[in-house]
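Yeah, one chain of the complex is gone here, protein chain that is, but the others are all in their spots.
Going in written order, the chains are labelled A and B, and every chain counts its residues from 1.
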Amino acid sequence: MASRTDPPLEIVGITKAYPVGFLARQRRLALDSLSLSLAAGELLGYLGPNGSGKTTTLKILTGLIFPDSGSVTVLGEPLASRGWRYRVGYLPERPYLYDYLTPNEYLDYAGRLFGMGAETRRARAKELLRQVGLEDSADVVMRRFSKGMVQRVGLAQALLNDPELVLLDEPMSGLDPLGRRLVRNIILDLKARGRTVLFSTHILSDAETLCDRVAVLRSGKLLAVGRLDQILDVGVSALEVLVSVPGATFPQLPAGVRVHPAMSERVRLDVPEGALAPVVAAVEGAGGKILSVLPTRQSLEDYFVQEMGPPAEGAWAPRD
Amino acid sequence: MRWPRLAWLLFAPLVPLAQTRIDGSLGAFRAQEEVLYLWSGDQVRRLFPGLEGVMADVYWLRTVQYFGGQRVFATEKRFDLLEPLIDITVTLDPRFEIAYRYGASFLAEPWPIGAGKPEAAVALLERGVANMPQSWLLQQHLGFYTYFFLRDPSRAADALLAARKLPGAPPWLETMAADFLAKAGDRETSRKMWARLYEQQEEGPLKRNALNQLQRLDALDQADVLERGASEFRRRWGRWPESLRELGQAGLLPFAPVDPTGVPYQYDPRDGKVEIAAASPLWRHPGPLGSGLR
Partner (left out) sequence: MGSTGLSRVHAVAANTFRETIREKVLYNLVFFAVLMTLSGLLLKPLSIRQDEKIIKDIGLASIELFGTLIALFMGVSLVSKEIERHSLHPLLAKPVSRGEFLLGKFAGLAFTLFVNVAVMTLGLYATLWATRRGAGLEMLQAVLAIYLGLLLVVAVALLFSTVTSSALALVLSVCAVVVGHFADVIRNMREVAPAVPTWATQVLYFALPNLRNFDLKTRVVYGDPVRASDLGWIALYAAAYVGVVLGLAFAAFRSKDLQ
């Protein structure tokens, strides 16, 4: 029996292989014994390069494709059960919604599948379209919509049933900066209301700013799961010092300091720990000014590049 | 989740059941209705430009279904549709050789085997000969049918001689032509003719029909013998025998009075005539031109 204390999502040992090659003799593992668990109310970023298996995972969760082995429990119920679908929302990657319908009509259709009453459907549609900023186009046939607008309707249909668990596949894709901010706010709002969110992305900055935990996927295997500060090296490794150096004479800098020209007279210096004092002295001695000093942490991007490095088996990147 | 299996178990047997019922009640060969629509070969040909060959096959299949096939002696035939169907077939494909041969047989044979229209059969063969002038086989058929069904031995002989001139024609055509002219009406000549046809035909309705005709000739011979027996009886005892059994009791029955297909002969005690029984597959309706030679 599902209970409130069940983890909203529990994936155990999911494997999915695809036959490849001319006579489909070889098998490529899209997912290799993946196990992942979400805690209630958390915001998990599902990261990985294209082809790592992120979308495959989400499609297995939503029943679009079938795993070869393993088990999934959603909101305490087995994957095959229907009940949890009333409480989960899903936004697919690059969603195709019927272009002959208006957003209101689409949401009405979706609402009927949930068994929502007519009044509820209308109210929810109105509310959600307002949240995604489409209230003015609520009755425009979606054939006329830009990709970003369709994406936003997609998000609206994912939240129609006020789900406890929300699965988002690349929710920011196709959106302009305004749209991205909108989505970001919605996601934060979900978190504030105690909903559990799993969103996959390859835009690392989004993950950095929004997520409690991240799961990093590479070639179907989970590389790392955990809080950002657990995965990344949080120690301050270096300092980024912005200086302004007028004139031709460049100060004599200690060894190990990297110089990056910034704008006009500004120069950015990567200063190893402990070398700060001599650098300051050198710059000021040359008549320059210290503009700012910032500690640099390893970013998720650094981590990515470091871990992903050269492509895995084979030079080709299979479809996700 | 057991839906598909349930669907199969429930619905699958209903399909053949319903289909059989429909075939039974509305007729399995409902092509007849199309033919009512399309009453000439030219019209059909105009409807199917580029597909004449295939459509000729289809119409031919339908013709065979109705009038030949495995059930040569079936009784549910629609003879009124035979001519239009064959006409359509050979208009669509004028070189459809078997259509001429089989069509002629279906048309010429009297009821209940065929439509009983020997002139139409001969006209069809003439059309075939016109469209396929190099075919000695069609010429030969023309000759045979003219002889047997139209009882015109001289025209028939001409046709056979014309056939002899064509490439690949066998020499016996000349002998047969001579027989036609010299011994017209003789059962023996007919027997030779049907024997040739029996040899030539591929397995199927025409071969069976030729065999049928040969058996019929034997049956007629046997009927003659039985009639002679009856006459002898009358000569001795002054009356016709009551039945063939009585003939047998008098010792005048040389063989069991059944025809080659096992059906007993029909005997009329009023005039001593012995006929092939109507129930026999060898029976033919007398008709205006008779059922061939007696």
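Please note the rule applied: a residue touches a chain if its C-beta (ideal position, glycine included) is under 8 Å from a C-beta of that chain, and two chains touch if they have at least 3 such contacts.
All values derive from a computational prediction rather than experimental measurement.
Colleague: Among A:L9, A:L31, A:L44 or A:L97, which one touches the chain that has been omitted from the display?
Modeller: Selected residue, touching the omitted chain: A:L97.
Colleague: Touching the hidden chain in the complete assembly: which of B:I22, B:A130, B:A182 or B:A278 does that?
Modeller: Final answer for the missing-chain contact: B:I22.
Colleague: Of the residues listed, A:R112, A:R130, A:K147 or A:R193, which one is in contact with the missing chain?
Modeller: Hidden-chain contact among the options goes to A:R112.
Colleague: One chain isn't shown here. Among B:A12, B:A182, B:A256 or B:A278, which residue touches it?
Modeller: For the chain that is not drawn, the touching residue is B:A12.
Colleague: To test your reading of the contact rule: which positions on chain B touch the chain that is missing from view?
Modeller: Interface with the chain not displayed, on the chain B side: 3-4, 6-8, 10-12, 14-19, 21-22, 25-26, 28-31, 33-34, 36-37, 58, 60-62, 64-65, 68-70, 203-204.
Colleague: Please give every residue of chain A in contact with the chain that is not shown.
Modeller: On the side of chain A, residues 59, 62-66, 82, 85-86, 88, 90-92, 94-98, 100-101, 105, 109-110, 112-116, 154, 157-158, 161, 167, 319 touch the unshown chain.
One rule holds for everything that comes next: only the chains that are shown with their structure count from here on.
Colleague: Between chain A and chain B, what distance separates the C-alpha centroids? Give it in angstrom.
Modeller: Between these chains, centre-to-centre, one finds 83 Å.
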